[in-house]
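Below is one structure, written out as structure tokens; comments come after it.
A single protein chain has been omitted from the complex, and every remaining protein chain is retained in its original position.
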Amino acid sequence: MNRLCMLAVTTALALLPQMATAAEKTLTVGVSDALSGGGAVYGEPQRRAINLAIEQINAGGGVHVGEDTYKLKTIEYDDKADPTEATNVARKLIDRDGVKFLMGYCCSASTGAVASIIGREDVIMLVGTAGARAITAAGNDNVFRTRPPGDYSGAAAGRFIASKGVKRLGVLATRDVALFTQYRDALIEAFEAEGGEVVALETFGGQDRDMSAQLTKLRGLEPDGYFISGYVEQVAFAYRQAYELGITAPRYGFSGGSAEQFLSVASSEALEGVWDLIAIEFNADALGDTAKAYAKAYEERWDAYPTPNSAFAYDQVYVLRDALEAAGTVELDDVKKALRNLAVPEETVLEYLPVDGKMFDPKGQAYISNGAFQFHNDKWDFVTKLPSDSAAYSAYFQTITK
Amino acid sequence: MLVDLIQQLFNGLVIGSIYTLVALGLTIIFGILGIAHFAHGSVAMFGGYLTFFFIQQFGIGLFPAMAVAMAVGALLGVVLERVAYHPVRNAPPINAFIIALGLTLIIEKANLLVFGVDQVIIPTGFDRVFNIGGVTLPELRVYILGIAAFLVVAMTILINRTWMGMAVRAVAQNRPAAILMGINVNTVSMFVFGLSSALGVAAGVLVGALFAVAPGVSGGLVVKGFAVLILGGLGSIPGAIIGGLVLGVSEAFASAFVSSAYKDVIAFLLMIGVLLIKPEGLMRRRSNR
Partner (left out) sequence: MIRLVLIAAVAFGGIAFPYLLTSNYFIHLAILAIIWMIVAQGANVIQGYTGYVSIAQAGFMGIGAYSSALLNLNAGWPVWICMIVSPLITAAASLIAGYPSLRVKGHYFAIVTLALNMVIFIVLVNWIPVTGGEGGIAGIPAPESIRIADIEISFLSRVNYYYLVLAALGLVMLIIAALLRSRVGLVLQAIRQNETMAEAAGVACWRYKLFSFVFSASLAGFAGSLYAHYMSFLSPAPFSVDHSLNAILAVILGGSGTLAGPLVGAGLTVALPEILRIADSYRLIIYGVGLVIVVIFLPRGLVPWLSDLVRRAVRGRTGKPTEGR
């Protein structure tokens, strides 16, 4: 009896706001991201960027879907960048919270796990920074991703390192996060195709902060360039320890991450001259005015400068808004169709390279240009764009499944 | 090649000296009270966070901050002994074991709540690097070796040369006899927990300066500590010192010459090897336990 009463009261309470504004509906999106642990340097900024975009859209009158106007809101969970935790979060969002649109997804392993089961579910999943190829290559029709796969950038980076005159490359990389291994393999292949030699491939695990032993071993082989890739914190430790070991050869890397994130681990001397070869994520110098406006809004809202990867998540929200408005309904099949035919939304921060005039290719994958950044005087300087052909890559991408 | 070898040896000794500090704390607790104090790693991390907090908030130097944190850590150790372990001192050992697990959860998550999820790196300002014939010796790592050595010597003196230390050794050797001789076992227990926690905090600070204080670090630390204990013999002080260094160096060599992926397995293989050949540990004589 008591429970019935409670139920009645809570239902009434839940209905109240909706009755007050009958014409206005609420659309809940589920956010699954790494909000703690090593992945949080990507996940938390994504969460903030999503909230920023949602607040902007709501303040601008919401999303106009057919006759209705929707306000957006989020339910957020910490997936700790862990695959099992992320599948649990997906279960909660889908089964318990009844969410139809999933967002966030910063990290390869966790996102890959969710992507492997999401094909059977009645939801649409928008993936951000997670770069493992299989997430979209598997070909689920309800997965869309703003970040290009790792190997798309890796090949461009390999050619760039060779063009800098490096002949013997020492590689230190995260052992098994798909984004990094795929990038690394594509880089090594392109580098060797240009006549370079990889002297050794050393690896580190997800919890390691001490790479001294591996770096000492590489140092003994006397390469004339180093390539170091992995999540920001670990790569920063590797640069710090490389400096402690007196390594002075050019250091190229792939991790993404803001100057602040790097400087919290390693000194500016240790970082001076280090390269980051990545898809051009948010960068106010490399991308024009929308990016500057985004940085300003983000700083006002969160009291921190946006990290480079945060824009992948920010753009997701505008992608969803445009797709909903184009579909004129919240029916998933129509929204999926609208996403497939979507032009790049006006408000997006990143410089997307549309394939056949559409933002997403048939597998739901978007592309942006690649670039080289160098650490100088405590910040990342944009140096140059790396030649990259999204149409050619996309054609190849349609032929693979993992 | 020789340069690399010496470099790896140095790397290994630095890490090994930290293992030694962790293991010393664990081993005296085990020797006196027979408790596998799993929460030790979390206490160490707590001390690391605290040191960082003192440096940030009050602008005091590394060493004063570390000293205060060690004192607070010692106090925390005493409280843990009184509140959690003391009530189960006469129950089967498995109960103390479960208590240790519970404490680990509590302290670990309390750290998370109080200090946040971000990793914290204790600033030291020791950024110079010495180069001797190609072997690079970062200033910070040299100091870590020095601090660890100092603490080990100080503790040895405390145990071997003071009245309290004698009481501790007496209880370890023969508890009933020690009680009959009028030694207050309660005081000894509290003293041991305080001393051990202070050492743990020191290890936590060194880890925080060299790498980072972060969620998830403590578990690895305490497991390495127990691996050292098995290597050196549970309850043995020289065993903890030698075992720690052996473990650190063999990890460094393993990742240089075998595989960096399996360097942690090396520790456990060593441990299992020791169990098969000499179950009482490298540094202990066979006893009739």
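Which chain is which? They are A and B, in the order written, and residues in each are numbered from 1.
Please note the rule applied: a contact is a pair of C-beta atoms (placed from the backbone, for glycine too) under 8 Å apart; a residue touches a chain by one contact, two chains touch by 3 or more.
Since we're looking at a predicted model, the values are computed, not measured.
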item: Of A:Pro45, A:Gly112 or A:Gly158, the residue in touch with the unshown chain; value: A:Gly112
item: Contacting the left-out chain in the complete assembly, out of A:Val41, A:Ile54 or A:Ala132; value: A:Ala132
item: Touch list for chain B against the chain that is not drawn; value: 30, 34, 36, 84, 87-88, 91, 93-95, 97-99, 101-106, 108-110, 112-113, 219, 223, 226-227, 229-230, 234, 261-262, 264-265, 267-268, 271-272, 275-276, 279
item: Where the unshown chain meets chain A, residue by residue; value: 82-85, 87, 91-92, 95-96, 108-109, 112-113, 116-117, 132, 175-178, 205-206
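The rule is short, and it goes like this: only the chains that are shown with their structure count from here on.
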item: Chain B to chain A touching residues, read off their complex; value: 1, 3-4, 7-8, 11, 15, 112, 117-119, 121, 127, 129, 131, 136, 138, 141, 210-212, 215-216, 220, 251-252, 255-256, 260-261, 263
item: Contacting residues of chain A [partner chain B, same complex]; value: 35-37, 40, 175, 202-205, 207, 209-210, 212-214, 216-217, 219-220, 233, 237, 243-246, 264-265, 267, 269
